[in-house]
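Here is the structure we will look at.
Just one protein chain is left out here, and the rest sit where they should.
Order of writing sets the labels: A, B and C. Residues in every chain begin at 1.
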Amino acid sequence: MRFFSDNAAAACPAAMRALEEANRLATAYDGDEWSARLDEAFSSLFETEVTALWVSTGTAANCLALAAICPPTGAVVCHRDAHIENDEAGAPGFFTHGAKLMLVDGAGAKVTPSALGAACDRIRPDVHQVPPAALSITNATEYGLSYRAAEVAALGAEGKRRGLRVHMDGARFGNAIAFTGERVADVTWRAGVDALSFGFVKNGAMNAEALILFDPALGDTVRRQRKRAGHLLSKGRYLAAQLLAMLENDVWLDNARAANAAAAALAEAAGHERLVYPVEANELFVRMTADEAASIREQGFDFYDWAPGEVRLVTSWDQDMAAVDRLAAAIRSL
Amino acid sequence: MRFFSDNAAAACPAAMRALEEANRLATAYDGDEWSARLDEAFSSLFETEVTALWVSTGTAANCLALAAICPPTGAVVCHRDAHIENDEAGAPGFFTHGAKLMLVDGAGAKVTPSALGAACDRIRPDVHQVPPAALSITNATEYGLSYRAAEVAALGAEGKRRGLRVHMDGARFGNAIAFTGERVADVTWRAGVDALSFGFVKNGAMNAEALILFDPALGDTVRRQRKRAGHLLSKGRYLAAQLLAMLENDVWLDNARAANAAAAALAEAAGHERLVYPVEANELFVRMTADEAASIREQGFDFYDWAPGEVRLVTSWDQDMAAVDRLAAAIRSL
Amino acid sequence: MRFFSDNAAAACPAAMRALEEANRLATAYDGDEWSARLDEAFSSLFETEVTALWVSTGTAANCLALAAICPPTGAVVCHRDAHIENDEAGAPGFFTHGAKLMLVDGAGAKVTPSALGAACDRIRPDVHQVPPAALSITNATEYGLSYRAAEVAALGAEGKRRGLRVHMDGARFGNAIAFTGERVADVTWRAGVDALSFGFVKNGAMNAEALILFDPALGDTVRRQRKRAGHLLSKGRYLAAQLLAMLENDVWLDNARAANAAAAALAEAAGHERLVYPVEANELFVRMTADEAASIREQGFDFYDWAPGEVRLVTSWDQDMAAVDRLAAAIRSL
Partner (left out) sequence: MRFFSDNAAAACPAAMRALEEANRLATAYDGDEWSARLDEAFSSLFETEVTALWVSTGTAANCLALAAICPPTGAVVCHRDAHIENDEAGAPGFFTHGAKLMLVDGAGAKVTPSALGAACDRIRPDVHQVPPAALSITNATEYGLSYRAAEVAALGAEGKRRGLRVHMDGARFGNAIAFTGERVADVTWRAGVDALSFGFVKNGAMNAEALILFDPALGDTVRRQRKRAGHLLSKGRYLAAQLLAMLENDVWLDNARAANAAAAALAEAAGHERLVYPVEANELFVRMTADEAASIREQGFDFYDWAPGEVRLVTSWDQDMAAVDRLAAAIRSL
């Protein structure tokens, strides 16, 4: 039973139906009627006018956004454990043409305004050092913590004070929103976010992520760079269709809630002592000896070792709740 | 009735069935069993050991290949009308970190050994000029001509003599093979091609293209750069599945033949006088006055004006032959 | 006797004295009093407020300018024979992070408004093509022609109409001004030029060129990128000193006049029939059979063969007029 990655989950029924439907539409690139509807659909969700672009991967969404808000001569402040630093093969350096990542620490992979301020204060204003130009935060974080709108707003204010643009890597944005119950507008543009990588793939899409630009002035550059990076699919209508289908009837939110519920059930089973971080999305980091992990694996559960004495469990939108119950029981009986 | 682009065609039944099947497989990135089978499947088709990688677009396939065979300090020789020069938004410059395209002329967008040689001869060997490092040809060409194996071999030999690696942009490779009936091995690696962008999307896939590396030494760099360019889909199994399904039973070849047959029917209707180029794939460039084009459009046919007095017709794997017959009749009655 | 390149000329007395003087100043990078005086000195010459930066090479001046006015997703329109296209080893692609050069034709390596317009008109406004963002012209041109202010103004107007920024490669700017006698302001910013590479090395400096920015908003980026490209010399005071010394008492203009006078004398000797282009600076392109060229060389004169039946002669600020007279006589007696 699969608890190693939400990337391994199936595409959800709404997404698959959308593909069938898109197969009856004949047009190319992003000139189709569905791509054209993305701006409107996401603007409605975000309660403001946004530019919404489909891309195939979270790395592309993140790095197109970073390239739009950070010049090659600048730096992006991010957490030391951020996905853009650790898991994107140097893509930020590629897309930004060599801009730097400026790493900060913070509990649970969260960036705080004081950490942001301290990082910026270390940089002399002369031309010998690389000035911070942007901030990138991940929500939910790499350790499954969800930012509250007030936290993002504090970061946004500190960033603005220092002239930084703000990007949010929302590979698990749906899970964060499903957990906090806050409005998507409050945790993004109202809090100072300029661009959001709104993840759908981990949440049940097949190959469609959304890049949301709250500053329409960024649109032209990003559209051109999307093509220049080979990310303008000639049959992009299939991506647009998935996104629209998952926005309709809040499928994205229901999917995220299902994954979170599975995680919450496992968290309860694990108990406070075993959890490295509070569980605020669909990831659990659980203290477990190698023997304990082995015994769980013997019962048919798949998951990653994260660190000595620590494993990572990830739940998905399509998690079989019977399997969750069995895993919960297995953990309880350790 | 659609004759404006094969990008606007539907995904073919084999591809769609493959997606359904892939939806029952649980794994991430390219660690799935289908991605693992790609090398073998394409090696069998090409009669030699190849590295085969899925990507989402032809631009990505082309530019990952170019970056692997041309250093930033070098140049890629290509035809003035090549897709990489005119229709990829500068992607070659992005992926190669600023290498140059060195443009040559040639009838029907074909490069000849003499044009290649002349272009290379113009470059002084000093450090002030950019030395050619690679050749990129398109097959079928941008004007629908198909290279014979002997032509490619002559280019390959001339390239080798000058130290160039060779890339083939095969966005319509299937159509070229369907036309010439030659073995894929003969027109590629046996003729000196190092990397092939083997197009599936225009030929009935939804979002999967294949990048074929005949030199396995290129594999590691291309795999890393694919991820670094945001082109490693976390649910890559859906791409692998499409490619495998279209290789099986030669679906790719049947699709290409169907498109070519439609083009051939139209070519016959148009007649030698009207055709700007021989029709050797699924594209027709037809001489037509503006009034003639308008009268055809009034009968419900969609296509692009290409140049003054010239229109482009593109046929697809799923072309309705009744519509083809009606268009053929309309052209005949001009 | 040397007629092959003004790069081979000595540093002029004013420049050498400036080095001695700078050797008594103790400070680092561009924080010295001389670097600080550059803006003022060049602003006075150009009759407007400019930002003036020293760099060590014309390639650096050109490409820092291009990177400041053309985004990676854009193109620079320039003549097919421009130095940036042919003699800078792809530096524009490096500094601009992969922007394209869009080549146009024109007699004597001059760009005309109609050639500029036609090049721009060929580009579709969609995201598949690379939009022109800048124009770069060389003055004096690669064939020794000097732009009049009115010509530049016509290009500037055409450029502005199309949203292009304008760069002038003035490796031989002094020679052009010495020939036309026009005001430097009229042929640059008043004509729409945003950035000028003002050459001093070919005109008698040792290693100092000036990059003049007429739009102060470009200054911050260029200063940072100059450092990022390794072009901020820690002992930059020696460069500033040369520039200031050559501005004082119009040494730069006297040097250019001396080189032009030598070229004019040779031009007269060659006569209209032999000259490929009118001689409007310090370069001559002279029709000459291989035998004729050989006979001249036998008399001790060094120069480049440029094309079959054509040689290039370049004169310098320090040209020995006796040698010029002898070469003139030798040409006359062909």
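The rule we apply is simple: contacts are C-beta pairs under 8 Å (C-beta built on N, C-alpha and C of every residue); 3 or more make two chains touch, one makes a residue touch a chain.
From a predicted model like this one, the values you see are computed outputs, not experimental measurements.
Quick one: which shown chains sit in contact with the chain that's not drawn?
The chain that is not shown touches these displayed chains: A, B, C.
Please pick, from C:Asn7, C:Ser44, C:Asn249 or C:Ser333, the residue that touches the omitted chain in the full complex.
The missing chain is touched by C:Asn7.
Pick from B:Arg2, B:Lys110, B:Arg165 or B:Arg228: which residue touches the chain that isn't shown?
B:Arg228
Of C:Val50, C:Cys63, C:Ala281 or C:Val311, which one is in contact with the hidden chain?
Spelled out, the listed residue whose C-beta touches the missing chain is C:Cys63.
For chain A, which positions touch the chain that isn't shown here?
72-73, 75, 86-90, 93-94, 96-100, 127-130
For chain C, enumerate the residues touching the unshown chain of the complex.
Where chain C meets the chain not shown: residues 2, 5, 7-11, 16, 19-20, 23-24, 26-29, 55-61, 63-64, 88-91, 94-95, 201-202, 206-207, 224, 227-235, 238-239.
Quickly run down the residues of chain B that touch the omitted chain.
Residues of chain B in touch with the missing chain: 71-73, 97-98, 127-128, 131, 221, 223-228, 232.
Quick note on the criterion: only the chains that are shown with their structure count from here on.
Could you pull out the chain whose C-alpha mean position is farthest off from that of chain A?
Relative to chain A, the chain whose C-alpha centre sits farthest away is C.
Please work out the Cα centroid separation of chain A and chain B, and write it as a whole number of Å.
Measuring from centre to centre gives 34 Å for this pair.
So, what's the distance in Å between the C-alpha centres of chain C and chain B?
Between these chains, centre-to-centre, one finds 42 Å.
Determine the centre-to-centre distance between chain A and chain C, using the mean Cα coordinates as centres, and give it in whole Å.
A distance of 50 Å separates the two centres.
Provide the list of chain B residues touching at least two other chains, using ranges where the numbers run on.
Residue numbers touching two or more other chains: 88-90, 94.
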